[in-house]
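One protein chain omitted, others in place.
Going in written order, the chains are labelled A, B and C, and every chain counts its residues from 1.
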Amino acid sequence: MASIPAPLRGVLPVLLALVVLAGLQLFVGDLPFFVYVSSLVGVNIILAVSLNIVNGMTGQFSIGHAGFMAVGAYVGGKLALEMKDLAIAGLPSAASDQLQLLASLAVGGAAAALAGFLVGLPSLRLRGDYLAIVTLGFGEMIRVIVSNLEVFGRALGLSGIPQTSSFMMIWAWVFLVVLVARRIQDSAHGRSLLAIREDEVAAEAMGVDTTGYKVRAFVISSFFAGVAGALFAHFVPIINPGSFTFVKSIEVVTMVVAGGLGSITGSIVAAVVLTLLPEVLRSLFLQVGGLEGGAALAQKVDQIRMPVYGLLLVILMLARPQGLFGSREFWDALPRWWTRFRRAAP
Amino acid sequence: MRTLLAATAAAAVLLGAGCEKKSATAPAGPAAAPAPAPAPSAGNTVLIGEVFSLTGDKATFGISSRNGIEMAVKEANAAGGVKGKKIETRVYDDQGKPEEAANATTRLVNQDQVVLVLGEVASSNSIAMAHVAQPAQVPMITPTSTNPKVTEVGDYIFRVCFIDPFQGFVMAKFARDNLKLNKVAVLRDLRSDYSTGLTDVFTRKFTEMGGKIVAVETYNQGDSDFRGQLTAIKRAGPDGIYIPGYYNEVGVIAKQARELGLTVPLMGGDGWDSEKLFELGGSAVEGHYLSNHYSADDPSPRVRKFVADYKAAYGSVPDALATIAYDAAGVAIAAMRRAPDLSRKSIRDAIAQTKDYPGVGGSVTLDERRNAVKPAVVLKVGKGKFDYVTTINP
Amino acid sequence: MGEFVQHLINGLAAGTIYALVALGYTMVYGVLKLINFAHGDVMMVGTFFAYAVARGLGRPANTSFLGVTVIFLVAMAGCALLGLVIERFAYRPLREKPRLTALITAIGISFTLSYGFQLDFGPLPGAAPRAFPEIIPPREWLILGDRAVVIWNWQVISLGIALLLMVALQSLVYRTRFGRAMRAVSFDHRTAALMGIPVDRVIALTFMLGSALAAGAGILFALKDTVVQPLMGLYVGLKAFVAAVIGGIGNVPGAVVGGLLLGLVEEFVVGYSASSWRDAVAFSFLILVLLVRPSGLFGRATAEKV
Partner (left out) sequence: MTAPLLEAQGVGIHFGGLKALSGFDLSIGQGDLKGLIGPNGAGKTTAFNVLTGVYLPSAGTVRVMGEVVNGMKPHQINRRGLARTFQNIRLFKSLTALDNVRVACLADSYPVFSRRRLDGARRGSTGRFGLPAAMAALNNYVDWWRALLLTPGFQEEERELTRRADGFLEVMGLHHRRDEEARNLPYGEQRRLEIARALATGPRVLLLDEPAAGMNTREKSDLMVLIRELRTRFELGILVIEHDMKLVMGICEDITVLDYGETIARGAPERVRSDPKVIEAYLGDSYLAAHGMSVPGAGR
């Protein structure tokens, strides 16, 4: 890797990932259930990793992530609805669909980022637990606002958004958010964020503009939350306020905490597991329990989901507050030569 | 940024190549590719899928509906099932969220290979389901989603209840012609599309008929203090209040309205219909009016039997949700019996031809827009029961 | 005019509940510097205890003075126990850990309770709301004009109880040895321990007290709104927290004033502007206070130790 010319290091991984994903896309194209579930997983990963930038790296505590997701979903979705009948001339329809999708993702993300900026600027001066409550409040307010606006379909929500999202698009963004998080970690900016997490006063005294950094972390995090929301709006046939409640925020928090605050890999693993667990258990019960009892059990799976999330949080905090991975990454556990090898290429 | 955008744009084009086939077969979407039709011969059971919200603040609605369907299926199996096959149901919980509803439907359609899906009370969730069922060409019947948009999704989506516009019209007409009201206030549930839809129609119709809407207040599902709204309404001095909400809140609203000295009649829709209304509202709900699909004290033996059986099975008088869900299952089963075979296509066609199906909630005839055309009844809340007042035809 | 007074009364009635719940919040925060997120749900549980007992006693019995007392006592005792358990097994082990660890735990407990109670197997009540027995039969206490304004006995009772409790707590905190211990712990529990104060017991007692208060508040809440449901605690809890912050968290009179204030503001927003924005009010209020006067109306600003 050290042999890679410096200018290429930036984009090469992205290109590689895109090629790989394009390849996969060809295979999964006609597996609707797999695609749908993997989309849910992907979106949750994006949410968890982006939240981890704030909650894990910067040590702030936001429990309003669903609010930013909502902003992205609604703004992106609305734009997509407006562009629905348009198509980019001279391109195969699918390609123009994807470009339009990109556009609405970008806009959705930007809107969420703006929201993040507006919320962050004042509230990030607040202490940890107060900030938590304020972000929660913000999330709730978004819900109230949306359910009041005719343009956003009030309680019924927005439907008819072109379902142009695809396995590849979602996982490309998953890759992107992970890459961004990694590179922040390995940069001076990331170190400043970590410093804030470790000791805000000291960081401030060492010339770190704590408020500024916190706001920036918040903006980046909400940008990706917005993108996740916009993606969501492009594979879920209808979005309505019910999908972006406090409960959703806590789901994401659970993922981040379970994975380990500050550990990107942790967030990914947790997001995957927590999203798939209900699916797996359900089919398992159906397998073993036969149709009658099995179906009943399978229902219970959905019902106990939320209480289980709650218990999970409690147990984690008591037994393993640092989460699955602590703030380490899985490659920290890899043999020495690998770490040295990574050093060679920062 | 630019580099990334460029890169991802490249992705888009690559994908375009990857996508042609996909977008050729069917509109893109979670269940784009039509799943292989289930082999009817496989085993001697036929599987029906259900999606309802069994947790969260709407759980009670989901549970009622599920009970209704269970009953219909039991009866059908007792009567020899369909084409000698036993009917099985598979229920998934969507926790009241559209994404979960779509997920569950995808699962039913692709994994469980059901022949048709029944589902959802909340229109948002039904729409989510419809967008999965339609491209996969699986017939879907929604029992109680009254928002017109649901069946507009496509020709595989049906509904066995009347739609918001009609129900709103019914109450507006009743308020104007029978109750002779001039000034009406509206108290709607901000979180329920059902409530929003009814409000819009009622407001329009009522004003068209020369009445006046003097106040519109809102609440949220799960609230339990409505005094602020009611006091504000009182200030507007209406001679009737339209509350297109669900019984969970309506009961409490009625109590508090009386407590605040509001004596004018309250009016609502089928969302009121549940025994819970009496438990929560006590004597305060008596003398108010609601539009509904049927009247539980309809003397016809079919209704009597249903009510009795349901009581026996679940220990309560069936509410509108349970009743219509029962009819939905009934229509589905009847169609499966009529259909030449149990392929999704022929079941769909059979459902489409449903005419004068003797449902408990009134006879069901599906129009070309796949909505049920049926009269609505207006009921008056009495002591622990709903008294029939009048029937209003479309 | 009549409506205005009526709104005033409604606001106070709602505010009273916030105030009572906020008291518990503020006490716990006082000693532990922990936002006991689950407080509202403890209240919910307490209300269900009361519901069960009241149903058990049956119609005439549960309206008698004795019956009512029993209901209150059982509910409060039950919640005190619950509070004790939560503190002992969920919070105490985390006392030396970063504050957020405890907050996450609190959120976890809140979820477990509010969604656990929605399950419909075992003794769990299920999601459907239940009508709460009228253990204090509502009676018009005062009528102004031709029923333009009606004040009900329970409204007066709960307001009375709230103020009474405020005074009682205040004197508990500032007049008794236990109160002194509480304040010592809240100032610095390590030093307090060195001074021979049984910190664990003080904190546990505070928790039990707070939870018992919550149960009482819950019953009054149920009397006001006549229903109990598993999710009832979530919002009341949040808003009570907002109230506590507005009043200056850790400050007993502050909590009550904050609660009443919030109740009134919400009521008047509903009454005189769009009711659909009610849920936004509390939080915008919170953000406003935190930005303008983070220490709350009654709180004292403290310089961070470096």
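The working rule: a residue touches a chain if its C-beta (ideal position, glycine included) is under 8 Å from a C-beta of that chain, and two chains touch if they have at least 3 such contacts.
Remember, it's a predicted structure, so these values are computed and weren't measured experimentally.
S.K.: Which of these touches the unseen chain: A:L40, A:A195, A:V301 or A:M317?
M.R.: Residue touching the absent chain, from the options given: A:A195.
S.K.: Tell me which of A:H65, A:K78, A:R143 or A:R216 is the one touching the absent chain.
M.R.: Answer from the full complex: A:R216 touches the omitted chain.
S.K.: In the complete assembly, which of A:A203, A:I238, A:L286 or A:V314 touches the absent chain?
M.R.: A:A203
S.K.: If the missing chain were put back, which residues of subunit A would it touch?
M.R.: Here the touching residues of subunit A are 6-7, 9-11, 180, 183-184, 186-192, 194-195, 198-199, 201-212, 216, 327, 346.
Here is the rule we use: only the chains that are shown with their structure count from here on.
S.K.: Between B-C and A-B, which chain pair is linked by the larger number of C-beta contacts?
M.R.: Answer to which pair has more contacts is A-B.
S.K.: Please tell me the distance, in whole Å, between the geometric centres of subunit A and subunit B computed from their C-alpha atoms.
M.R.: Measuring from centre to centre gives 33 Å for this pair.
S.K.: Mind pulling the residue numbers of subunit C that touch at least two other chains?
M.R.: Residues 115, 118, 274, 276, 279 of subunit C touch two or more partner chains.
S.K.: Hey, what residues on subunit A touch two or more of the other chains?
M.R.: Those would be 147-148, 303, 306.
S.K.: Per the contact definition, I'd like the list of subunit C residues that touch subunit A in the complex.
M.R.: 34-35, 89-90, 93-94, 97, 99-105, 107-113, 115-116, 118-119, 121, 234, 238, 241-242, 245, 274, 276-277, 279-280, 282-284, 286-287, 290-291, 294, 304, 306
S.K.: Within their complex, state which residues of subunit B touch subunit C.
M.R.: Touching subunit C: residues 55-57, 59-60, 63, 190, 217-220, 222, 224-225, 227-229, 231-232, 234-235, 248, 251-252, 255-256, 259-261, 276, 279-280, 282 of subunit B.
S.K.: Provide the residue numbers of subunit A that touch subunit B in the complex, in ascending order.
M.R.: Those residues of subunit A that touch subunit B are 10-11, 14-15, 18-19, 21-22, 25-26, 29-30, 32-33, 35-37, 39-40, 91-95, 97-99, 101-102, 106, 147-148, 154-157, 159, 162-164, 166, 168-169, 172, 176, 232, 235-243, 283, 291, 295, 298-299, 302-303, 305-306.
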